[in-house]
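A single protein chain has been omitted; all remaining protein chains appear in their positions.
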Amino acid sequence: MKTDKIVISVKNLIKDFGSFRANDRLNFDVYEGEVFGFLGANGAGKTTALKILCGLSRPTSGEVMVSGCNVYTQSNLIKQKIGYMSQKFTLYEDMTVTENISFYAGIYGLNFKQIKNKTMQLLSSLGLEGEAHKLIADLPLGWRQKLAFSIAIVHDPAIVFLDEPTGGVDPVTRRQFWKMIYEAAAKGVTVFVTTHYMDEAEYCDRVSIMVDGRIAALDTPANLKEKYNASSMNEVFLGLARHTSNK
Amino acid sequence: MHEFKGFLIKEFYHIFRDRRTMLILFAMPVLQMLLFGYVITNEINHAQIAVLDKSDDYITRKIITRLSASGYFEIKSYLQTHDEIKEAFQSGEVREVVVFEDNFSESLNRFGTANVHIITDASDANTANLIANYTSALIARFSADEFNKDSRGLTIKSDVRMMYNPEMKSVFMFVPGTMAMILILISALLTSVTIVREKETSSMEVLLVSPLKPAHIIVGKVAPYAVLSLINAFTIILLGHTVFGLPVLGSFILLFSECLLFILMALSLGVLISTTTNSQQVAMMLAMVALLMPAILLSGFIFPIENMPFWLQWICKINPSTYFIIIIKNIMLKGSGFMAVWRETLILAFYTFFFLFVSIRKFKTRLT
Partner (left out) sequence: MRTIYFILRKEFTQLKRNRTMLPIIFIVPLVQLLVLVNAATLELKNISLTVCDYDLSPASRRLTSVFDASPFFNVHKYSFSTDEAISHIENSSSDMVLVIPRGFETKMVRENKAEVQMLFNAINGTVAGIGNAYANQIFIQTSKAYFMEFAGLTSGQLNTLNINAIPAFWYNPDMNYKVFMVPAILVILVTIIGMMLAAMNIVREKEMGTIEQINVTPIKKIHFIIGKLLPFWIVALVMLAFGLFVGKIVFDIPLQGSLVLLFANAAVYLLVMQGFGLLLSDTADTQQQAMFIAFFFLIIFILMGGIFTPIESMPLWAQWLNKLNPIAYFMKIIRMILLKGSTFTDIRTLFLSLSAYAAIVLTIAITKYRKVN
C-alpha cells in the first residue's frame, strides 16, 4: 500500500538538552504506507526524535510536519492521527485485557458500540478470547506486546510509532509481531519503528541509521548493503558506527 | 567485601545526588525546629477576648486593665448585650467573654462579694480550660492585691523552683519530640519506601542474584540513611542549643550513642515494613499509621502521657519513641547518666533486635 504521499516531513530538526545536542539537523521524509526503520545504537537520539514526532517533546528548531500538521502548533491534531507504543511497558497491569482496550479506545473517542466491536475483533484476532478478563500482570510478555500494539492502532491511526517494540521478546513472538506490523502497513498505516535488532531492519521498506545524533545513512536495506558492500544490515551498521567513531 | 564496598559507594552516591530530596531532608529538621521553637506553644499569649461590662465602674475597669496588661489577653471588643456573646463566639472572633454583673463595685462594697462570669468557647476544651484558669488566677490575684491587705490575714508564701527549665519554655518540651519525629521519618519511612521501590521496579532481583549477601544489600541500603539521620540529630541538638538555649547537661557521647541506637531501631523497623509489602503507597501509609502519627501523638511529645486514658497509656508504652524521648530529656535537660536510662535503652535495643530478627526471617522465607 505504499504511495508517494509524504506523511512525515522533517527539515533541519535540532533538539538540545542544555549543552547536549541530541538531534543534529535531521532531514528525512516518510511515505504513506511504508515501514520506516529508525536505527541506531543506544543513546544515538532515536527516542528523542520519535518523541518529537509524537508531540511528547518540543523541537529546539527545525520544521516538522506529521500527517499534514505542524508539531509546533497542531500537536493535538497530530495526536488524533497517530498511534504510539513505547519501549516501556504501557498497559495497566492491574486492569484486565478488555478494560485496557476499552480505556484507550474510549479516550481516543470511539463510541460504545465501536468499542464493543473493536474489543471482540481484537480479542479474536489475537486469540485472547479466553484471557479477556485476565489481568495484564498475569499475561506472558509476548502477548502483552502484541496486545499493546493492537491497542496502539485501535483508533485506526494514519501513522503508528513503535519505540523498540520487541525488546525482551522471544524470536517466535517477534516474528508474529512483525506479521502484525505488515498487516497494518497493508491497510495503509504508516509504520515508524525504532529498533536495534538488525535482522528487523531487513523487514523495513527503508531504514535510516542514526549515529551520534545525526542521520548517517538513509535508503532501502538492499541499496544500503550494496553501497557499503555488506552482506547484512548488521555489517552496514557496524561499518557506519566504526566509521564515525574513528573520525 | 570488595563488591560490598562498591555497592555501598553506589548507594551513597545515588542518594546524595538527588538534590531535591537532600534539600528537603536537611531543610526539614531545621525548619521544624524553628517552627517548634517559635510557633508551637501551649502558652496563652494574646488570646482574643471580649468584655461585657454591665456595671462599668472603677473596679471593673481596673480589672479589665489588669487583664489586658497581663499580656495573656487582648481585648478585641466590648459587648453591650448578652445576645452578642453568642454572635462573638459563632463568628470565631473571641475565645472568652468576661461578664461583670450590674452594680459590681456597689455589691462588692455592700455585701463583700461580687460575681464575674468567665464564659469560654469550650469547643476547644484544652485552650478554654487554660484561658479560664489564667483569667481566674489573674482576678484572684487582683482581689488579693487590692482588698486583702488586712494585716490579720495569714499568708503562706511559696518559694518556687522550676527545675531544668526555669523560664518554662515550651521548646524544652518539644525538641526531644521533634528529634524523635524526624529520625523516625527519615530512618523508617524513607528506608521502607526505598527498599519497596527497588522491589516495585524489580531492581531488587538484580541485586539478589549478584554475589552480594542479602545482609550486605540491606546494610548497603540503610547505611546512607543512618548517616543522614545522625547528621540531622546533630543539627537538631546544635540548633536547640544555639538558638533556643537548650542545654546538653549529660554526656555528649552517651547522647549520641542513644541517638544511634534509636536510628538503628527505626531503620530495622523500616526494613521490616519493606518486607511486608510490594507497593510504595502501602509502605508509606503503613509507616504513617504505625510510626509517624504515634511518634507525634502517643509519645508524650505534645500531649503528656499521664493525662491519657489508661488503655492509651499502655499503647504509649509499646511505642519506642516514648522511650527515646524519656532518654533524651534525661540526658540533655537533667544531665542524667547511663544508670538513669539503662531500662529505656534496653527496651530500644530489644526492639532493634526483635525487628531485625523478624525481618531476616521474612527475607529468608521469601528467598526459599
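Labels A and B are assigned to the chains in the order they are written; within every chain, residues are numbered from 1.
Operating definition for what follows: a contact is a pair of C-beta atoms (placed from the backbone, for glycine too) under 8 Å apart; a residue touches a chain by one contact, two chains touch by 3 or more.
Quick caveat, the model's predicted, so the values are computed rather than measured.
Asker: Can you tell me which of B:8, B:75 or B:139 touches the chain that was removed from the display?
Answerer: In the complete complex, the chain left out is touched by residue B:139.
Asker: Looking at A:27, A:60 or A:80, which residue reaches the missing chain?
Answerer: In the complete complex, the chain left out is touched by residue A:80.
Asker: For review purposes, identify every residue of subunit B that touches the missing chain, sorted by number.
Answerer: Missing-chain contacts on subunit B: residues 18, 20-21, 24-25, 27-28, 31-32, 35-36, 38-48, 63, 74, 89-92, 95, 108-109, 112-130, 132-137, 139-140, 142-144, 146-148, 150-170, 172-173, 185, 189-190, 193-194, 197, 201, 277, 279-282, 284-286, 288-289, 293, 297-298, 302-304, 306-309, 312, 315-316, 326, 329-330, 333-334, 336, 340.
Asker: In the complete complex, which positions of subunit A touch the hidden chain?
Answerer: Within subunit A, the residues touching the omitted chain are 54-58, 75-77, 79-80, 82-86, 88-92, 94-95, 99, 102-104, 106-109, 135, 161.
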